[in-house]
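The complex appears here without one of its protein chains, the remainder shown in place.
Right, chain A next:
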Amino acid sequence: MNTPLLSAKDLTVQFRTPKGPITAVNGIDLTLERGEVLGIIGESGSGKSVTMRALLRILPEAKTEIAGDLKLDGKDVLSLKGHDLAAYRGGDVSMVFQEPATALDPVFTIGTQISETVRRHRKVSRKDAQARALEMLELVRIPSPASRLGNYPHEMSGGMRQRAMIALALAAGPKLLLADEPTTALDATVQIQVILLLRELQREMGMATIFVTHDVGVAAEISDRIAVMYAGRIVETGTAAEVLKNPKHPYTQGLLSSTVQGAVPGTPIKAIPGMPPDLAQMPPGCAFAPRCPLATSACQAAVPDLRAQGGERRVACVRLEEIA
């Protein structure tokens, strides 16, 4: 009976472009238990946002090819169509985006947007849906929620809009919440409030969450497990403590040591040289090899598999035993 809530096997996302197909997500495996928080960290172009959009099935179908196996609570997500797909989006799985100003509809009030979502996914009266909307705004701790129901998004501050967006995402009681850099556009003192709110709601409502961020500190605050993505592949995964306190993959090590957080002023930061590869021209074998200080010819021979390293940890590096 112990099936995970979400399981993705060999998930691959290809975009058809005039210059030929580009593989943005390249055969990743993900599993997520009920009530668990997975943090995905990576730089721009690593495929973290595309993964999220593939999970919610909101990538434009005419231009995208999603392959692999994706199951949520036993449901085959990739074969969903029509009504089932509409019920899945926002019902089973919902998403909080980075920029609440553009993700909310500017011509409807917050109350209307939340109650419409509730009515779309549950058979309730207009009045009950309004009551649910009020309850949601209270839940995300928006001050004077009753009067805020009648506000348009532009009448709210950035932090409040993001709270409203979280209320909207949670209104239909999803089993899985996808959060794509939800705090990146917020100010520092507001960011920590939203992180704490998400952590609390996640615990109270027991939903699983995937939290995408480029900020290692934010990932540390919220994740149970962490997956590190590079050029469309997962290069290292494990518990938050395993990955962040004792990174094994050279890219994770580089990413953590290149943050200014622990750097001593006056001494150079240990930056990773070069930049991430162009997805249209991927290097052979390990995608990180051209920037890796430890790369040998073996790294170019084949794409390294994720291998178990004790505990929850799995790392995709052929030289792991030699360099450890």
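As a working rule, a contact is a pair of C-beta atoms (placed from the backbone, for glycine too) under 8 Å apart; a residue touches a chain by one contact, two chains touch by 3 or more; residues count from 1.
Heads up, the rule we're going with is that contacts and distances are computed from a predicted model.
K.L.:
Look at the options "CU044_5270 family protein", "Putative integral membrane", "Chemotaxis protein CheA" or "Glutathione import ATP-binding protein GsiA" and return the one that UniProt uses as the protein name of the missing chain.
P.N.:
"Glutathione import ATP-binding protein GsiA"
K.L.:
For the chain left off this view, which of A:Met275, A:Ala302 or A:Ile323 is in contact with it?
P.N.:
In the complete complex, the chain left out is touched by residue A:Met275.
K.L.:
Looking at A:Ile22, A:Ala101, A:Met205 or A:Ala241, which residue reaches the missing chain?
P.N.:
A:Ala241
K.L.:
Among A:Val190, A:Met205 or A:Val303, which one touches the chain that has been omitted from the display?
P.N.:
Missing-chain contact among the listed residues: A:Val190.
K.L.:
Suppose we count only contacts with the excluded chain; which residues of chain A make the list?
P.N.:
That gives, for chain A, the contact residues 43-44, 143, 157-160, 187-193, 195-196, 214-218, 220-221, 223, 239-241, 244-245, 254-255, 258-263, 265-266, 268-273, 275-276.
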